[in-house]
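Next up is a structure, given as structure tokens.
Only one protein chain is missing; all other protein chains are in place.
Letters A, B, C, D and E mark the chains in the order given here, with residues in each chain numbered from 1 onward.
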Amino acid sequence: MQPLDILLANLLSPIVLAFVLGVIASVVRSDLKFPESLYTALSIYLLFAIGLKGGAELSQTPVRVFLGPALVTVALGIITPIIAYNVLRRTKRMDRANAAALAAHYGSVSAVTFIAAQAFGTLNGEPAEGYMPALVALLEVPAIVVALMIAFVRSKRAGSWQAALHEVLAGKSVVLLLGGLVIGLLAGKDGIEPVEPFFVSGFKGALTLFLLEMGMVAARRLRDLRTVGLYLVAFGVLLPIVHGALGVWAGTWAGMSIGGAAVLGAMVSSASYIAAPAAVRIALPEANPTYYLTASLGITFPFNLTLGIPLYFAIARWLAL
Amino acid sequence: MQPLDILLANLLSPIVLAFVLGVIASVVRSDLKFPESLYTALSIYLLFAIGLKGGAELSQTPVRVFLGPALVTVALGIITPIIAYNVLRRTKRMDRANAAALAAHYGSVSAVTFIAAQAFGTLNGEPAEGYMPALVALLEVPAIVVALMIAFVRSKRAGSWQAALHEVLAGKSVVLLLGGLVIGLLAGKDGIEPVEPFFVSGFKGALTLFLLEMGMVAARRLRDLRTVGLYLVAFGVLLPIVHGALGVWAGTWAGMSIGGAAVLGAMVSSASYIAAPAAVRIALPEANPTYYLTASLGITFPFNLTLGIPLYFAIARWLAL
Amino acid sequence: MQPLDILLANLLSPIVLAFVLGVIASVVRSDLKFPESLYTALSIYLLFAIGLKGGAELSQTPVRVFLGPALVTVALGIITPIIAYNVLRRTKRMDRANAAALAAHYGSVSAVTFIAAQAFGTLNGEPAEGYMPALVALLEVPAIVVALMIAFVRSKRAGSWQAALHEVLAGKSVVLLLGGLVIGLLAGKDGIEPVEPFFVSGFKGALTLFLLEMGMVAARRLRDLRTVGLYLVAFGVLLPIVHGALGVWAGTWAGMSIGGAAVLGAMVSSASYIAAPAAVRIALPEANPTYYLTASLGITFPFNLTLGIPLYFAIARWLAL
Amino acid sequence: MSYVTLKLVTIVAERILADRLSEELRELGARGLTITDVTGSGSRGVRASEWEGANVKIESVVSPAVAERIMAHVAEHYFQYYAVIVYAHPVDVVRGDKYV
Amino acid sequence: MSYVTLKLVTIVAERILADRLSEELRELGARGLTITDVTGSGSRGVRASEWEGANVKIESVVSPAVAERIMAHVAEHYFQYYAVIVYAHPVDVVRGDKYV
Partner (left out) sequence: MSYVTLKLVTIVAERILADRLSEELRELGARGLTITDVTGSGSRGVRASEWEGANVKIESVVSPAVAERIMAHVAEHYFQYYAVIVYAHPVDVVRGDKYV
């Protein structure tokens, strides 16, 4: 397929279209509203299912194959928040709290972006490695810790460092993702077979519903665009490209396949909106949630979903030449 | 199969039995209660899934095949509320507001009745055309608009016409049904394959749960039967038969298969209880909800589910002779 | 497989591991929380699905095959609460109300324990009879009635006997289990085929999520262990072993297979936590819920899930020699 | 605008009592009520999930006499064995004669 | 600690009116509001599920003048055709000047 065809195929996939439908529903002020518990149920299901599948795959992956990508991922989780923080501070647009808050989000990872990238790879004949969910778990936490460390080292803070650390480590996304991973690892591929119809076959459909809801949320965020200003829009598009390219390159360097490197790129480029916001609200209450929620949900997520993911695949293909 | 066997097969299908179980649960005052968000989640799922499947089918239907049935459906959506309004006014039993309110409900369509009719056809070897969900979307809106126009033209109203129109067009059932349809159309049959286990295989089971809840609601409605009186009971059984026969005949005339014409008949005969009540409550607040909710949910829906659907199939078979 | 391997296989199954994950989530004070409506939705789904499958199987079971196990089950439902009550009263540790409350719980049955036992049997090549869910329905009610009768006969009570009886018979677990059973029976194996992807294939996965929630609840209960004391811990482990052995023996005697007798043992040994608590709270408000909830949810359920079920299978295998 | 000053009685109790309390309130003279699902904690521990039995909050705008009756009724029938709290305060109600 | 005594206005109404009422309250001078999903029963029967249309409770802390306006507005526009109740009582608010 030609690049443009691939882009189009991505834009016409049910998950992207569901996201667009959600945006439209919000724009026309539809009374469509997901009950909060449906959103919560879907996110519990998705996070646990990713972990479970990843763990079962990981149980069949030799340590030596997994080690390189794992180390690279942790390194990226440490470097990217530092990049993000420095960009924001040196351009003198954000005070320390807000810069650290954004750094925590852009260093961590969005599980949904990961899934969308993985699905894109499968559809286009460049599937990622099966152990990728383990990398998601590895990428989620370090960035938040690093970003909060920067914030707390630089000045006395209003929030609590320990409470925030607990919020990340015992947060629902880590518990579900890591818990699912360990269960998949212990149970093995045969062990999870009885639960596959529920967690594997149903996965993409549940994701589609979830993206419908995300579209509505992202659209509500877009209304805050004027408040956050053009600077944050540029930041929310450019930084992911930088991070994404870095991720693809590092993945390729660690010996991952084209699909794997591209998905790693998408992960690195993505901004967290489940684990990071909760931790940041507690550790850095003086940071303005409008900034980090709008940037990660309203700008970076839609960008990655539509244009970013195909871009990272193109970079991966080009690096593999 | 003989007509009576078919009727029996319908009455013993899990969806009808689940409805009956719901009625029983309500009658024995069971503490079984669906959380509101479960009801909402199921209705979001069902409406979106209908649209999605219909859209994917529509993507493979030549325009020339679809055009006739589409025009016929819109025509029925305009004629049936006029019939309903005139019946109610000429028998001098309802004032204008209540007559228009009932007309909006009986002109529009009940998605669940549609699905039940479709399932009935498949089971009995007379499947309806794949593009039927597109007809549901076409049938949903016009009747409500026509009925409200009648009401607003005839006298000054308490409610707001524009607010009601917005309520229908941006209402969740239109957004989900039409949105799903367009997504299915754009993604195509191949495109929706990854989400089929969730939206297609799971569909009938989810519908069964939904009907359990509907049984409980319908039974609560039945307690209001005394208030609404015998007239409305007769109206809620006879008008659907008239509308249903009209629908079957029009479908046959437009060249639809036996299954297609029968399902169209069931759609036309059915009364809305998602889109219409919301719009009517806003546009015609002086109309009594007890009338239109009891008639559509407590009388017409159970009638169609048990006896109406087999009847429309019988008519379709007879017309096809 | 050797006994120890079997035990290990059980401990490493996704459902047991999910339970453990729930316990861990609660212990580390994770913010993971199932919305109440998710818990309710899952329990509605599981109970109805058990009934449905059981009914469809029962429709193919000759009465003569089913009669023996059915009678044995009802007998166990009458005997076990009497055993439990006498143990508690003669050891002089519980007053009448609390003893009767616990008797109601330990005479009745836990649907989840039943499912876990059934799954264990299937995995280990010793599947139980298909009609087992009908036995669950038969075992659920008698014990509660017997236990409350004991309480009301022995002294004047604060609660209402009739209200409690209604609470059991029209309670959601009976309505869903029995309702599903009758629907499955009437619709037959062919009839439920269209809903199988939803109710059968998805079952084990949904159960896994449910056990995650149960792990969190059980862990909260464990915090009350100090209050209830060592006596209740011993009671919650030893009585199930006695009841379980009795159940296995009776099942074998009634001609059931190894798997069937073992699952019956697990059912008999298990303590109710859906039907019984509701009825007991109404009939015996002076009984302390901390006792019966902690014993059934915090002690007996985890014991059976991890060690009890393999034990009952071992007993069944030994009896079949 | 003319108001009537009535009493808003609030009962927080185990959810299992919701239907029974609603009916009894009506018998005691309440013309309407508003029900909210809540969780809570008090002398009988945490009540925060369906397992433990969550709570329900029942609010009713009634005449002072009916308020008195309701509070006495709840105290007499439910305080001993059930998790429950009941309190009242005056509110200004529009169209207040509807509720007495 | 210094308090301001303001009015807490409570409206319980059909859920379909939630957005419209919120907007109107803001126009009438409310600076904030808190919304709860509730069910209920009253002169217009039981309102306890999405089918029947459940209720919503809207609470707003406002100045006495705004409270007066809100109650008059609700009475005038919604009493005739909709299921609705509205009442108010004084509350002591910290940082109260924020809400007037």
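The criterion applied here is as follows: contacts are C-beta pairs under 8 Å (C-beta built on N, C-alpha and C of every residue); 3 or more make two chains touch, one makes a residue touch a chain.
Computed from a prediction, not measured in an experiment: that's the story for all the values here.
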| item | value |
| --- | --- |
| Which displayed chains the hidden chain touches across the whole complex | A, D, E |
| Candidates A:115, A:217 or A:315 - the one touching the absent chain | A:217 |
| In chain A, positions touching the absent partner | 36, 39-40, 158, 217, 220, 273, 277-278, 281-282, 285-286, 289-290, 293, 297 |
| Where the unshown chain meets chain D, residue by residue | 10, 12, 36-43, 48, 55, 57, 68, 71-72, 74-75, 79, 85-89 |
| Hidden partner interface residues of chain E, rising order | 1, 3, 6, 8, 22, 31-36, 61, 89-95, 98-99 |
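In the analysis below, only the chains that are shown with their structure count from here on.
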| item | value |
| --- | --- |
| Chain whose average C-alpha position is farthest from chain E's own | C |
| Chain separated most widely from chain D, comparing mean CA positions | A |
| Chain centre separation (chain C, chain E; CA means) in Å | 46 |
| Cα-centroid distance, chain A relative to chain C, in whole angstrom | 41 |
| Two or more partner chains touched - positions in chain D | none |
| Overlap residues in chain C, where contacts from two or more other chains coincide | 35-37, 40-41, 197, 201-202, 278 |
| Interchain pairs in contact, sorted by label | A-B, A-C, B-C, B-E, C-D, D-E |
